[in-house]
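What follows is a set of notes on a single structure, which appears directly below.
In this view, the complex is presented without one of its protein chains, the others remaining in place.
Take a look at chain A:
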């Protein structure tokens, strides 16, 4: 079967290569600055990459229409969330002398693999979603526009303990990111006097969580903390409801997507999670993005990830603008590092000395089929 899997992957790769070297932007303008964006456009995580591209295109069109002294162009490359493919793309971007900065990848694993290439070449890399604590430690060229699990975990741990949940079960997907969810949260729980009574990993895309849920319930937790994305989350929540389990479920900002409620329906009621983007926020720049997004996606409301991608692209473009004229990779990196209080749709963003995005988190609960901000 492995040989067949390899064969199918090889075939997929050829199919993907043929169709993905897509570029957008205006090549005709007198002065064009190029940025690379590596993201999964096909494969199992394609839905995220497709969203990122859509968000990036909105940001890019706005930038090019705003009468700046130069035009920007983004080169999109499909990494299929595959570390090997990600590294190949990184080499390609590094070899293209016109590219001064890179966005992406989607997962922490692929971002970190590619980061090794960018580190040696001195290429600034800004990921909209890679939240593994080790990512920004790779070199001074790695930035991210997402709160890490090292920030979010202890924040959520304090939140749950303040609600009186002392014995907490933790489950997360079996990925670099999932492991950072469990470790970040468990450290926070222990530091604040709670107990993690159960912790386990599952494979992304698992369909039947009932065995895991039954096993978890045997540990009799007061609450469940989960590290999953909306597809896995919706299945999990639905099966928790099927098994008649009433234990409260908390999750990370990664599950914050309207699709979670759409897929899980009433099983999502009462789920608590954190977020840094609220599409219902009346601030004009947020409403502007929500309107643009809806126009590009049949009226669907954007989740947190596209919002982070939109901000990441704008932060990168702002850095390029600061480095203009004659932007170099080094100048763009320095400009990125100086980003302070960038007013994006995911709140004000500044990069700390170790290139972490400092973000404010909002507590949210699912009530009546919508994400509602809550005070505690």
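Simple rule for what comes next: contacts are C-beta pairs under 8 Å (C-beta built on N, C-alpha and C of every residue); 3 or more make two chains touch, one makes a residue touch a chain; residues count from 1.
Please note the rule applied: contacts and distances are computed from a predicted model.
For the omitted chain of this complex, the UniProt record lists the protein as "Branched-chain amino acid transport system permease protein", which is one of "Metalloprotease TldD", "Branched-chain amino acid transport system permease protein", "Beta-carotene 15,15'-monooxygenase" or "NADH-quinone oxidoreductase subunit D". Among A:200, A:269, A:334 or A:358, only A:200 touches the chain left out of the display.
Listed residues A:64, A:235 or A:253: the one in touch with the omitted chain is A:235. From the options A:42, A:64 or A:226, the residue with contact to the unseen chain in the full assembly is A:42.
Touching the chain that is not shown, out of A:138, A:212, A:301 or A:318: A:212 (per the contact rule at the top). Where chain A meets the missing chain, the touching residues are 1, 4, 7-8, 11-12, 15, 42, 44, 46-47, 50, 174, 200-203, 205-208, 210-212, 214-215, 218, 231, 234-235, 238, 242-244, 259, 262-263, 265-266.
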